[in-house]
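What you see is the complex with one protein chain gone and the rest in place.
Chain nomenclature is as follows: A and B, assigned in order of appearance, with residue numbering initiated at 1 for each chain independently.
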């Protein structure tokens, strides 16, 4: 038996939480009512009516009722999955029992919501035995309400050292006959509470980056056939920072991220998809700067790199360091400094080319990427070969598989995707690799 | 049952080792005798008469006797806890038996030391079954000497891959009826021997940074209710490097560090406490530089950033890169480049403000930090909002909880703390969050 994913959607880009009951509003369900109307790029892959931290403790009973009402009314038309978060705590049986009672109410078929609810999000879990308690409650709820056993999924927030360690045992525990942990769906990092639980501190009060936690979550998801999602990014105005975090997450195999606003949802729905246009980067002082395309040329417009011709030779300045190079050395040096970010179109092209080569009996082919760099008006041709074999092909396929998964499960985004990429590229991307 | 800490002190900032017997001195106990007299910021939270590596093998029997003599005499007045380190090795039964015999002698009530001894430090442990051997010896010692079972704590040095892995099993093993592993107290990294055990090499012979080991130690401590301590920092003159290491450790949830000299003890006792004065930082080339306060203004005095007004616009130079920005863009850019390190006073203020808001029924409030930046004589107002909710509040509380723990357990530091912060700030810090 292979590691199977027990759910329909293979990728989750966005995990969007909304307060379930807001005090002092005429309609306390205002926030989830409005969220339930989101469509297209503004609508998340997973929507989380949040009856835990985002809702004040004394509003949570009302919040549970609001979930039932809004999801019964609007759930059928919502384009993403719906996973309410209830209260839970590894250290408090009272909180756990509250969580059970609210799940029992939300899942009651009488309310009409449960047929649109895909599962529950359980925060503050501890070690694996604590996960089993939540799983058991859901099993009881399914049984009480005449739902199929295992039909409600369970996602957890990893916000304690115990929970981080528990992810190492999942694969083994999920097979045991006395639980239904196969219902597990998302492993979501919760860095604010994790930081508190680890008693970590930074001088400015910013959250630590926790690279090891994110690795372990991604690995835990991979080993157990689940999906890894990163926690909230507090600084809502800092779009650039949110994007950088997502790039870093994807290099760890963590494709999804929490979104706090519809604006963040748009960013997080878009960011993992290959870009419409390819681009060239040049490394300056440890950072990659994008070059300006000008026809077939790529122009460096900063001051940190300088280039001059001097007879047969070139003088290349990087920061305050100057070097005299001949043409070959210059080309080699610039090749090392530059890299190419392929567009969706480029990736599809390369995959098709490799598929054709494979059919013709060749196991490996060189893919070439060439351009003309312009620095201080001096033009230099650079060209980069990369060998593709079966493994390269399969690794390159991940963004395409993601795109295909999105396209299949989110018809409400078809129009925006076609605008982004053109109908033709979308069609070829849906064909390749199958 | 929640993850409980089975010891009085919640934090340990300092782990200070002293040789127990020095050859060729008139009084071979000279070093521990002098260490036992340390008070105030020079006295560590945990003092370790070191009868392992710091004491020559042929002096260790004498060292055990010295511990008994000095601790019996001065232990009652020592302001920190006392945890002698004995010899141990996962691969050597002879060494383990020596460790047992020396613990048996040190803990003998006849010597008069054991009533001041809080526990033992066991180095070179291996997998969890090896930890149990040490635990069992301590149980036997407690029984032989009529001490309460579990009254002596046990701290271990993590200096092998096996021990690193064992930390993942602690939580589960600590509950078992056939051991007394609840006596565990500190998990201390030992990077020199760990480097040897991992057969790691660096070109200059410096120790590798081992970020994953430190994460795993901190997580292991968090999951099992223990305290994580980093290993020794060899380059005693490099105070700046020691401080940077501690900042990095705290971002991992590791508050404590080994100290080799009373000077390092002062640094390590002070470093985790919030600063007396807040300060503004500006990021230059990946590093944070502190701005110079001048009344309410913060002046950048370096050459790496330049700023000029040019009509309605500004020219901002960072390194050798220049950009032309309007006032809003400039403000946004500078806001991104700057950050604020809050003082103890600031943290207490924010916590009090949030507590008041919570009492008034509000779950989240914005905290504003504003200043006037001065670069090349050009003044720019910047102002930074951060949302605080219950989770932010609790995460921000860690340094205050640490301060309160220190204040409670270290009366000998009250005077120095009052001088540092003023009586008023100390008093408010002791009140907030309770």
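We take it that a residue touches a chain if its C-beta (ideal position, glycine included) is under 8 Å from a C-beta of that chain, and two chains touch if they have at least 3 such contacts.
Please read all numbers here as calculations on a predicted model, not as lab measurements.
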Residue touching the undisplayed chain, where the options are B:77, B:144 or B:238: B:238
Absent-chain contact - pick from A:23, A:252, A:331 or A:414: A:252
Of B:72, B:104, B:165 or B:299, the residue in touch with the unshown chain: B:165
On chain A, residues whose C-beta touches the chain left out of the figure: 2-3, 11, 168, 171-172, 211-212, 215-216, 218-223, 247, 250-253, 255, 272, 281, 285-286, 319-322, 336, 339-342, 361, 363, 386-387, 389-392, 394-399, 401-402
Interface with the unshown chain - residue positions in chain B: 23, 53, 56, 90-92, 126-127, 160-162, 164-165, 168, 192-193, 195-209, 211-213, 234, 238, 285-286, 302-304, 319-320
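Following the convention adopted for this analysis, only the chains that are shown with their structure count from here on.
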Rigid-body rotation angle, chain B and chain A, from Cα fit (steps of 5°): 120
Chain A and chain B: spacing of chain centres that average the CA atoms, whole Å: 34
